[in-house]
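Just one protein chain is left out here, and the rest sit where they should.
The block that comes next holds chain A.
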Amino acid sequence: MPYLLRRFLQSLTLLFVLVSFVFVVGRIIGDPALIMLGTSATETALDQLRENLGLNEPIWRQYLVFLGDLAQGDFGVSFRYGFSMMPSDALRSEGTPVLPIVLERLPATFLLAGTALVFAFALAVVLGCLAAMYPRSWIDNLVNVISLASVSVVQFWLGLILIIVFSVQLGLLPTGGYGSWQHLVLPALTLAARPLGRISQVVRSAMLDELSRPYIAAARAKGVPEWRVVFVHALKNASIPIVTITGDELSQLLTGAMLVETVFAWPGVGLLLIDSLGRRDLPMAQAGICVVAALVILVNLAVDFAYTVLNPRIQMDNRGGRA
């Protein structure tokens, strides 16, 4: 079976397992009707609502209906947006579908994660290369401290500290919200910390490895300038572990955005997801998680593609797994 087709089928299976898991967990964490109507609601009202939402059906039947709808690209309607006390049939046809709402939030998340990743990646490559060029020097030590600190720091804590310093005390940047580049700076910085640290560590060790290889001495011997030795000869060979960790970090960013979006009131998928879970808007949460999961899977596939471009020795058709 061609490699790509195999990878695609693996991804589909993974998505199916994930969706089922989310469905089951969503029905364990608490009663949506109780959240929606409050603890003072009468048992009759609660029961009526459960009936309307289809939650009184046996779970296996709910699951089959859910899968059937999903196969047609229907994630269901929101328990919250445009919701009224209608019987379940009317609710299904007249309620607000969740998928468009989730997709509407995507660009904001992309903007945030993309900015954070570009910033983290560029800085990490420069820092990692510098550290590898001068091992055990003060530069190396400094890079080490920066990367350890930025990996270890807790994201929401860093976000709050940045808000206190730059928004509250210095008044330079808004505390949260969306609209201009000023709104983007603090959340993007917060989100960039972790990938910056992890990528720069990988860049450093991969580059140290490559810089000690014979072809580097050969390149120097033939008179290639040092910047080219490092950034063309060595970096191209070090790129596979770097791309792997970057792809990994991108998946983490999409999910890590949830916390950061909440701290900075950034209207992305993450904030929507946290909101939906809090309000037990199960269809919305399911759609959100599915979309994020699909994105993560897509990123991993893209990383696999990148390998073949970066390393001419890897061919698409004769590989078992990741190199």
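General observations
Rule of thumb we're sticking to: contacts are C-beta pairs under 8 Å (C-beta built on N, C-alpha and C of every residue); 3 or more make two chains touch, one makes a residue touch a chain; residues count from 1.
Just so it is clear, contacts and distances are computed from a predicted model.
One chain of the assembly is not displayed; among "Methionine ABC transporter ATP-binding protein", "Phosphate transport system permease protein PstA", "Iron uptake protein" or "Anti-sigma factor antagonist", its UniProt protein name is "Methionine ABC transporter ATP-binding protein". When the full complex is taken into account, the listed residue touching the unshown chain is A:A219, out of A:L55, A:A219, A:L250 or A:V303.
The set of chain A residues touching the chain not shown comprises 213-215, 217-226, 228, 232-233, 236-237, 239, 310-313.
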